[in-house]
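Before I ask anything, let me first share the structure, which is written out below as structure tokens.
The complex is shown incomplete by one protein chain, all other protein chains being positioned as in the whole.
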Amino acid sequence: MDWKRMLHTVNKSPTESDKLETCLRFTQAGHAVLLIENAVYAALAESAMAGQWPDKSSGITVYVLTPDLAARGLLGRDLHPDIRQIDYPGFVRLVTENDVVQSW
Amino acid sequence: MKFALLINTGPYQHQAADTAYQFARAALAEGHTIRRIFFYQDGVYNASRLSVPPQDDRHIVRRWSALAAEHRIELLLCSASALRRGILDKEGARVNAIDTDNLAPGFRLAGLAQLIDAGIEADRLLSFAD
Partner (left out) sequence: MSTKKRIMIVNHRPPHGTLHAWESLDLTLTAAAFEQEVSVVFMGDGVFQLLADQDTSQINIKNFAPAYRTFRDYDIRHVYVEKEALARRGLSSDDLLIDVNLVDTGALCRLMTEQDIILHF
């Protein structure tokens, strides 16, 4: 099998590290990206990532871990509309649904 | 599904050990299996029984020990990473003539080969790192 579903997790904010930007360069159609820990700041509508997210036609889905958003006071903030919020059970489901998980 | 976890950062300083724990709890609650959690690099600090956090904070080390006992999970440390960072089992203390070991219950020193082995055996190997 040379086509695999892949989950990418990133835990750095886009201004503290270029990991998210690098990860997105290696993200292909059918892949999922999950923002955890400090990477959840990237989900803010106005962040260094604004305008840099893959568009809807890319086949890439971006998720953000809700408990990490809440911890950082971001739940009530203006977040990027295409980024889906999930909790830990959702994180577990994403891992099972994808063949390979890369933690950047 | 069978998961193996790899933790490469120490407790408290970085959130990765907390994320790994919350993930493990959620996975087990969903009926998945975790056979082995491997601690590498600064991750070995998760195993020090000499850790004394303030009373109102979570006790990360004891939390791992309890999880392992409850779900029969192997908690393995890379021995080279552990020894150079002062995390010793009884044998390591004896051989190096050091007055105490400091491995918390449920943790064991192992070789890196056992991380590879965990990766082969599990359906998914997940790493949590800085």
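Going by the order they are written in, the chains are A and B; count residues from 1 in each one.
Rule of thumb we're sticking to: a contact is a pair of C-beta atoms (placed from the backbone, for glycine too) under 8 Å apart; a residue touches a chain by one contact, two chains touch by 3 or more.
Remember, predicted model here, so these are calculated numbers, not experimental data.
*Asks:* Check the options B:Q22, B:S48 or B:S81 and report the residue that touches the missing chain.
*Replies:* B:S81
*Asks:* Could I get the residues of subunit A that touch the absent chain, sorted low to high?
*Replies:* Against the left-out chain, subunit A lists 2-4, 6, 18-19, 22, 25-26, 28, 100, 102-104.
*Asks:* Mind listing the subunit B residues that contact the chain we can't see here?
*Replies:* Spelled out for subunit B, the touching residues are 6, 8, 40-41, 80-81, 111-113, 115-117, 119-120, 125, 127, 129.
Note that in this section only the chains that are shown with their structure count from here on.
*Asks:* If you average the Cα atoms of subunit A and of subunit B to get two centres, how far apart are those centres in Å?
*Replies:* Distance between chain centres: 26 Å.
*Asks:* Which residues, counting only subunit A, touch subunit B once they are in their complex?
*Replies:* Listed in rising order, the residues of subunit A that touch subunit B are 11, 36-38, 67, 87-89, 91-93, 95-96, 101, 103.
*Asks:* In the complex, go through subunit B and note every residue touching subunit A.
*Replies:* On the subunit B side, the touching residues are 1, 3, 15-16, 19, 22-23, 25-27, 29-30, 32, 124-129.
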